[in-house]
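Here is chain A:
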Amino acid sequence: MGVEKSGRVMVVGGGIGGIQAALDLAQAGFSVYLVEQRYAIGGTMPILSRTFPSNECSLCNISPRLVECGRKPGVTVMTGTEVLAAEGEPGAFKVRLLEHPRSVLIDRCRACGDCAGVCPVEVPDEFNQGLAKRKAIYQPYPQGFPKAYVVDRTACLECSACEAVCKPEAINRAQKPREIMLDVGAIVLCLGFQPFDPTGLQRYGYGRITNVITSLEFERVLSSGGPSHGRLVMPDGKVPGKIAWVQCVGSRKNSDGQRHCSSVCCMASIKMALAATEQSEVAVEAVIFHQDVRTWGKGYERYYRRARDQGIRFERAAVERVEDAGAGQVRVVFAGEDGKTRYENYDLVVLAVGMQPHDDLPRRLNLKLTEDGFIATGTGSLVTSRPGIYAAGCCTGPKDISGTVTEAAAAASEVAVLLGGARGTNSNNAKHAASERDVRAETPKVGVFVCRCGVNIGGVVDVPQVVSEASKMANVVAAEELTYACSQDSQNYIKEVIRKKGLNRLVIASCSPRTHKFLFQNTLREAGINRYLCEMTNIRDHCAWVHGSEPQKATAKAAGLVRMAVAKARTLEPVEEITGAVVPSALVVGAGAAGLSAALGLAEQGFEVHLVEKSDHLGGYAARTYFDPSVPDLPAFISKLIDRVMTHPLIFAHLQRQVAEVRGHIGNFTSVLDNGDTIKHGVAVLAPGSAEYRGDEYLPGDPDVLTLSEMDSLLGRGKGNSLHNVVFIQCVGSRNETRPYCSRSCCTRSLDLALQVKVQSPACNVYILYRDMMTFGRYEKLYQRARGAGVVFIRFDPEKNKPRVIRNENNLTVSVPDHILRRTLIIDCDKVVLATATVPDDVKALAGLFKVAADSDGYFLEAHHSLRPVDFAAAGIYMCGDAHAPKTLEESILQAKAVAARAGAVLNRGVVEAGGVFARVDPQKCVTCLNCTLICPYNVPVIRERYSEIEPIQCQGCGICVAECPNNAIDLVGYRKDQMAAQVRALLRGEV
Partner candidate 1 sequence: MIVAERKPLAEIVAALGKCRKVLVVSCSGCTAVCFTGGAKQAEVLASSIRMHYRVAGVPVNTGTVAVTRQCDREFLQPIEHRLTGVDAVVSLACGVGVQFLAEAFADLWVVPALNTRFAGGRVGTTLWEERCRMCGDCILHLTGGICPVTRCSKSLLNGPCGGAAGEHCEIDSSIPCAWIHIYERLKRAGRLELWQKLQQPKDWSRGNAGGLGRLAREDYSE
Partner candidate 2 sequence: MKAGSRLKQVLQKGHFAVTCEMGPPKSAQIQGMLAKARAVKGYVDAVNVTDCQSAVVRLSSLAGAVHLLREGLEPVLQVTCRDRNRIAIQSDLLGAYSLGIRNVLCLTGDHQRFGNHPTAKGVFDLDSVQLVNIVKGFSERRIFANGEPIKEGAPDYFIGAVENPFSGPLELRVLRLEKKIRAGAAFIQTQAVFDLERFKRFMSLVRDRGLDEKCFILAGVIPPKSERAAIFMRDKVPGISVPDDIVTRLRNAADPKQEGIRIAKELISAVQSIEGVSGVHIMAIGWEEVVPQLVSETGLYPRPA
């Protein structure tokens, strides 16, 4: 109160979490400083070879986000910068930062690499985990942003060789560290993690034995951009045939590391083992030494099954030590489940190192930390012990990419609620500098600018020759060369030529349109010409750099590429920015904890929310539950949440209602409820939740065989005070053929309830029959606590020794064969508690109504497993809660907040825009064959009348329908068939 809130937000940490938070905040109308200590943003993802469980190239996944950060109006990227201190209160912080000298001017550096070519110093390359060398002047990694070099001042010999070759004079070794003060309204910490360093540990031999490496080092070996270009070789240069992974190095109380589980290493090792067998030139035998295999995430169990099917061996064992076995072999000494010590020899041992927190900045900011040293946050919230400062991603505890992205978005939504009124201080609804000239009636006047890129292009291609050829091409009224087309002075010069010569088409022959077209489009726009009248051709990456030894041929090819670009430019048409107004309200389906949180998150940002719930009450499962390990004191928490929803003036609850019909698209949906009520909304959130499975595996209907919910209810009503023996059976209905997924929350809930039994009946014997305890992250401590409290854990394998339950007159008997001790354990007990599977509820029906996809396990399918975990592929529709995948209650709530950020940003902008590339139907030619409607991956085309209609705002611009249309009725704006033909003709025939 009283403080004028700033619309500026600082995001600290430029990994995928920080990038997500920054982009979401900017999208929501805030001005963002993205502060990164290293000299390029990207964090850990660019280091990884692939991501699980989709097996995609990790770098490819994050690359577009890096470019987006560079382009996004409202995001200021500050690299080489660290936060020293932050003073103030929510809405008004003063942050003191220290910027370390880069010694290279980002604006001038063209990343040509001439400097590194002459630099005499070689040092280990951190990005490649020391497996390769870099120079003292270097690019952190080739795809990094900012795309500029940096001088490593600790290694630099100050020989000035680099300065001598740097044509744009970008090097400035006189730079000094400087302090910066910034005012921001909120701070989001996405600090990531530090990999555990096993150097000090004798038992793993790391640092002593050549072929013992860490998992991150192995990621670089596997990466196609790594030192061996993805060829599988060991540090000793040989190709490994037998590889072992040792899990939990630095996790789960092992190796003097932390007590927490690092959550992702099981999956990461499976991924690497699969990658190794796929990429290696020899047959690879891969073995993973593990305690549990923790496949708690969406799609993880299937991934694990696939690995087993492909012959990856999983050895449940405690690794005692790793030794040098001589002859290049590494010996793994381990105790199996039977307790006997054995050893096996390997060519390569990979240590799956855990995640450790960064603690210096949190301590400097006086933030409360968890026992494990991660940043402590509120329940179902990402606010730290200092209001106005939020933390997301691995700095609050180990998690996967999808969890990190979800938390980052959730933090953005909490910031949006805090600073709601101050947003728009940065308006990213780009104000156009000048009004556009209508050029449709004009004959094409093309200006061609050929970039020398210093010597990068000019050193190979005869640029004046290309310019001279260009000047002779039809419609070309200006042809010039530029030393660096992308520099600021070049932009000014291009604008001047556009005005002076009355150009209405722009051709730039330089580097990649993927990274630079946006820049030249803006330049054209600033000169008062429609941005889509710009064409680029890549004569550097696709010509000068790849034909360096054949300058004449390269020159001829460059001329051909320019000819092609001119031919296309001639046919370009101005594209109107198509925008649609957004109905500023949201529809939320499902009023469980997730639905409620999403509704509240949107309403608190000032948007109207219609909450549709098929039952007669709010709260769903959470409202019927007493104990949840992820949300302490759940009844109080949930009743407060329900209360806030009920009393919020912008939330309209529709109880005992279901959606009957949905029409429209992002920004403008119309939904009809089963009572005929019609709701108009700009976005939709689907949170139908899940149900608890109760199959007939174990005595259906028996009053003493309970599900977790039933046990929760019993204990919650205090009826657990006369128990003597209780057996929990895990994975009932989960992780089997029918449901090949882990239900994620049952292990932790079972532990929580087991401890509650011990509270109510301290003498009660509690047994947990489990397959793998899925106590990822901080929940490992719950596991340890339960063991400390005397809970007995018995592992079973459903194929070998599935437990059986028999009804006796007065009690139950559970028998489980112990395959190690070769005897059968018989437990007489009063209650058997089944940790049964989570099954999706209503997903199929809603997927049909909203035309969105479900996965093979019956859950909603997100647009991208890791990077867009709450978005559907269809724009404007979002998911949260168990309908996305089973998860803990807290995760559901955070996911709902992430949805609030994503959906809120759309509502806040007020308009949705079509890209410049979209499919356009000629109704005259359409024969309503339905091909486009059937084949479009996004279900965009519809036939309402006598022709197909494609809404430009919904169209993703892939052009698949264009090639499908039998009557050539569809064209892709920007890539019309006649334009493609013109390009081809110009290139091949030399027509000008």
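Basis for inclusion: all candidates are chains of the complex that A comes from, given by their letters.
As a working rule, a residue touches a chain if its C-beta (ideal position, glycine included) is under 8 Å from a C-beta of that chain, and two chains touch if they have at least 3 such contacts; residues count from 1.
A quick note: this is a predicted structure, and the numbers were derived from the prediction, not measured.
Contact annotation for this complex: of the listed candidates 1 or 2, chain A touches only 1. Residues 925, 927-931, 934-935, 965-968 of chain A touch candidate 1 in their complex.
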